[in-house]
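Take a look at the structure set out below.
Every protein chain except one is present and positioned as in the full complex.
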Amino acid sequence: MKKTPFCATSEQDQAAMFQELGISDFDELFSAIPEELRSDELNIPEGLSEMEMMQHIRKVASKNSTDLINFCGAGFYDHYIPAAVSALSSRGEFYTAYTPYQPEASQGTLQAAFEYQTAICRLTGMEVANSSLFDGGTALIEGIMMALRHTRRNKVLVDEGVNPIYREMLRCYTQNLSVDYQEVPLSGSGVADRKTYADALDDSIGAVVLQNPNFFGCLDNLSELIEKIHEVKALAVMSVYPMALSLVETPGAMGADIVTGEGQSLGLPLNFGGPYLGFMATKKEYVRKMPGRIVGETEDAQGRRGYVLTLQAREQHIRREKATSNICSNVQLCALRAIIYLSLVGREGFLDVGRQCMDRAGYAWQKLTEIEGIEPAFNRRFFNEFAVRLPKDASEVVSELIDQGIAAGFPVGRYYKGMENVLLFAFTEKRTKEEIDIMVAKLESALKA
Amino acid sequence: MKKTPFCATSEQDQAAMFQELGISDFDELFSAIPEELRSDELNIPEGLSEMEMMQHIRKVASKNSTDLINFCGAGFYDHYIPAAVSALSSRGEFYTAYTPYQPEASQGTLQAAFEYQTAICRLTGMEVANSSLFDGGTALIEGIMMALRHTRRNKVLVDEGVNPIYREMLRCYTQNLSVDYQEVPLSGSGVADRKTYADALDDSIGAVVLQNPNFFGCLDNLSELIEKIHEVKALAVMSVYPMALSLVETPGAMGADIVTGEGQSLGLPLNFGGPYLGFMATKKEYVRKMPGRIVGETEDAQGRRGYVLTLQAREQHIRREKATSNICSNVQLCALRAIIYLSLVGREGFLDVGRQCMDRAGYAWQKLTEIEGIEPAFNRRFFNEFAVRLPKDASEVVSELIDQGIAAGFPVGRYYKGMENVLLFAFTEKRTKEEIDIMVAKLESALKA
Amino acid sequence: MKLIYEKSSPGRSGVQMSSIKISPTEEIPEKYLRSQPAELPEVSEAEVVRHFTALSRLNFSVDTHFYPLGSCTMKYNPKACEAAANLPGLTEVHPLWPQLRGGGLLTQGSLEVLYKTERLLSEATGLAEFTLQPMAGAHGELTGVMIMAAYHKDKGNEKDHIIIPDSAHGTNPASAMIGGYEVVTIPSDENGVMDFDLFRDALNEKTAGVMLTSPNTLGVFNPRIKDICNAVHEVDGLMYYDGANFNAIMGRYRPGDMGFDICHLNLHKSFATPHGGGGPGAGPVGVVEKLRPYLPVSRVEKTKDGTYALNYDEPKSIGYISPFYGNFGVIVRAYSYILSLGRDGMLGTSNRAVLNANYLQEKLRPLFEEEYKGRCMHEFVYSGSCLKQYGVHTLDIAKGMIDRGIHPPTVYFPLNIPEAIMVEPTETEDRDTLDHFVAVMEELFDLAKNDPDKLHAAPVSTPVGRLDEVKAARDMRLSYS
Partner (left out) sequence: MKLIYEKSSPGRSGVQMSSIKISPTEEIPEKYLRSQPAELPEVSEAEVVRHFTALSRLNFSVDTHFYPLGSCTMKYNPKACEAAANLPGLTEVHPLWPQLRGGGLLTQGSLEVLYKTERLLSEATGLAEFTLQPMAGAHGELTGVMIMAAYHKDKGNEKDHIIIPDSAHGTNPASAMIGGYEVVTIPSDENGVMDFDLFRDALNEKTAGVMLTSPNTLGVFNPRIKDICNAVHEVDGLMYYDGANFNAIMGRYRPGDMGFDICHLNLHKSFATPHGGGGPGAGPVGVVEKLRPYLPVSRVEKTKDGTYALNYDEPKSIGYISPFYGNFGVIVRAYSYILSLGRDGMLGTSNRAVLNANYLQEKLRPLFEEEYKGRCMHEFVYSGSCLKQYGVHTLDIAKGMIDRGIHPPTVYFPLNIPEAIMVEPTETEDRDTLDHFVAVMEELFDLAKNDPDKLHAAPVSTPVGRLDEVKAARDMRLSYS
């Protein structure tokens, strides 16, 4: 008989257990269920041994090219991940635990989550953070819903500088809800258009959604705009790129009310799109409106400090359809990776990474804008990402370079009508001068062709 | 100032410590040492960040071809390693511990070593085993020295079926010692030549060194020969391939006195030659002559079972120049991998692996011996390795196949004069029918060319 | 234990980061820059390693403890599936590459994993098509509800509510609400399943659908499932199957065969992907043929030349529910797990999950003074009420269990059973472990009778005792300062 992999029961155990239960086969366990429901044998291949399975997966993996030189970012970045991140987060005690419902048996997960929440507060300049949401996109949606719940309004202004992938998501999530969703085009210099907002802001607006640096990499200081938003008692929801927060002004300092973002760059691999790390931070006054698990500090009877899931009355397992969100499982392990990452690089190292990203982008800007026919899309005020306008269709150029082993950036035309020639480049500390030089050279010849 | 990587002391700590010590720079710590001894600045490149270091190593690693289809064994085999082996042995608590000198703080290492010793006994059919030696070669040397110490004789007969790499080592290690080292050619059927031994065995012989399956993969039952060895009061030292012990008669059952071998196939990667795992087992009566650490079971004052390093009076840290060996650090982590491997595959799975190896070799033997011009070197009695005689120089053939991505085996001519055309093939459970067919086909065309 | 921030000291540094500069520093006007660096820890790499290693050891986990947490399927997570998911050939792929022109050919491996996993899940559930994008069970539910809404809108159906039994997991009503529907809750009958008559009463033309878990959180399989499906389909409602408990039936029953239209699976439960201390998981959603057009984009398709490609051109699609293709790393684990199980292993797994649960239920019945009410599925619920007479509560039993090295079962859920204790052993536990659990439970019951204060004081073996949750909520110390 073929063994069932991973099952611990031997045939002898099984016989003894059958006897205990007074049954003679497995089917008897299911005798209460109508026989007609029983399905046919599955049309699934026979099980593989571990070796065969691994050989298969390795073969599949080898069909991917991982040696592309990558300049594609668009919200998702290949930063260097120190080896200790995986070494620690892969400890069985972390990754094979459940949600910390029994705090005394889960202080590891809980304390790490508390430390993570602290780090998110310090990065964003906000007062409180939750312990994770799925990804930057769902976090942003949750942020907006939270703002609407708080303001009891249903109109949202979404800046076109917000990642268009997230804006697609916003449209999807709000389609059946009574949310009045409106997008605000960028200004000519590629940032939030103050004038349009001045016109649009009124007391029907519940939330204004901004991103900094925005999708085009442009930096902005949104303090005054946020003041305007607050004047109509709307909330400012801001999506941010946490690596940029090494150097860039914090949303907290700009007055943002709800801050969300994608934490992937803090120690998570790109992993073809996930798992990623949605984070959310807000002001203390809004904490009871915040979705997701929150870890708080407390004590036991002896006065020993400990950590628990707190403010659970917001959540689905208690409030069911009245909860702030339907989220249950989050991405705690990804949050763990983030706090390990941030601890490893530390205060100084985080600045180093930020400076390196900026440095690489600065070099490439210089080189690229020297090429005849290439124009900067916007001005030179970016962290690690910027857009240029090519003399021809950006998708075509990218396609030519990809065959030469270079992912030359993201052609924005797919999401921005009229910008078919615009290409968005991202740079991380991993990119070398040589790689940038190669890319620039190949791009130049692709343009000539 | 550039930081010293991995050092924990900050500049502020350092200043405080300098003050404590009443010094103002590091040099003062070394003031007792003659200034003339101070070396110049090292001619070594500047330190790399972790990212740069990893980028460098990945680049270096990519200069190796790891996708060769491998039929090269010769004592070192690419068996499948279940994923849990690395997942467990890479736990920091195991690999960043020292030798278990403080048993209460090292029960993990000690109990695992005890379990490993038990497994070695059960595999080999011997009574006691030590907790590891460097590799199969040094283990064999230690075994011989142990036999000579015990018999107080200095003559060794070494069968030519013993891995020639080990025989090179034996010659190296014995060259300055008063050891009379003599090799015994194989019989025509590729096994220990009973006649030569019958002639050579006398009471000057301290040790006879055998291997089963031998270098050519040939299986033998050495019981009678060992009886003869015992008749002259010499010890039989046998080197074995532990994976073969899934199916092959144990050295214990054949009467061997000292058993050594290379444990690499029990869950260790090939790793370009190391670290590997030397094992040694013997009869209880010889245990005090055995080199290396030994773990024993005992109790604490409350009667709780525990494990300690025992019989340490054999060892260098106590006996210095009178020790049974100079070994201090061994390869405990490799022994840990072996016991994890053996526990994972278990009693049945170990048989499965053995059967698979034999199955692959059987298939290939069939295919290869059908090729015109290829003759079996010896008869068809092997575990997973056999030799064939080609119609031309084996090195040349191997060289042709290697350019086509196949490591077609080990040409034995280098170590066996007159066998330049002989090629030794090894098969593990990892080799598929397709791979063997490809190899056979390419070999056939290489022979035609 | 000290927080990592409390171990920090100015000037200490961890991993050495690169400091190569290749371009002159460009001055960004100050107003765009933060005035102070973020106060991240300043600790050596060694300290970080010790800190998080030590933290990890404060956790109970499947790798260290029996973890019979009901409704959570805390089965063993095979290390090979971890290894598969961590292959650099899979982890180092940017999700936008296949969306670049010509980039699809460079990511065929990842696309193949997606495509094949969808096929396998379709076969396992009997549903025509799957999306792997939902990032957890609740996210799958929401996706399902959105698909419902898209279907009804497309068909011009006017629907305003979803029917959900009271024993449902809290995510069900929450998802229905967030998806834009009212929730109508149906109480359970005496067998623990949705009361059929009350359900019939609630069902009407405005019913968008019904969300059911079967076996439900009590471990009971609803025998009238076909009747329910038929009734709902009569009003053009859709049947949603919450597959979080799929481990009970995998290989034996299929939601599609039973008549369900939509189903999510929790890969981090039935499919052995680890729970990560809270996530990430994955909640793929399968649908019957007629709902295929509404699935989120992108869709992974196999083209005529045998290559895989992304399709975003589905006009009726609900759109983007995830930025990309779901939690790919989790999907790889599930894919490799399914390949390992194969046809027979699927059935073998659910058989043994149910066997283990029944064995425990049987062995514990005398202790809990429960009558025989029939077999359970993969989990069962007992009530700790019998201990009330000694002043002992289910919570005390749970905490006493911690001191004995076992993670407590789920307690106080479902809400309709007083002092509920919900046990799900899973198939990866051997009989010795189950017997040990029984012995520990017996010991705890003895203690409850003879020395209840010992139980009230539990746990004593953990770094902290019972924590003051009220204080936590009142003080709201949610970050270190």
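Going in written order, the chains are labelled A, B and C, and every chain counts its residues from 1.
By definition in this document, contacts are C-beta pairs under 8 Å (C-beta built on N, C-alpha and C of every residue); 3 or more make two chains touch, one makes a residue touch a chain.
Source: prediction; values computed, not measured.
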Touch partners, limited to displayed chains, of the chain removed from view: A, B, C
Of the residues B:R171, B:R194 or B:K448, I need the one that contacts the missing chain. B:R171
Among C:Y76, C:Y308 or C:Y359, the residue in touch with the chain that has been omitted: C:Y76
Contacting the left-out chain in the complete assembly, out of C:K21, C:R57, C:K153 or C:R224: C:R57
Interface residues of subunit A toward the undisplayed chain are 3, 5-13, 47, 49-52, 82-84, 86-87, 92-93
So which bits of subunit C touch the chain we can't see? 7, 9, 12, 15-16, 43-47, 49-50, 53-54, 57, 62-64, 76, 78-80, 340, 428-432
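As a convention for this text, only the chains that are shown with their structure count from here on.
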Interchain centroid distance [CA atoms averaged], subunit A/subunit C, Å: 19
Using Cα averages as centroids, what's the distance between subunit A and subunit B in whole Å? 47
Between subunit B and subunit C, what distance separates the C-alpha centroids? Give it in angstrom. 45
Of all residues in subunit C, which are in touch with two or more distinct other chains? 12-13, 15-20, 42, 45, 49, 53, 78, 80, 82-83
Among subunit B residues, those touching two or more other chains are 50-51, 82-83, 87, 92
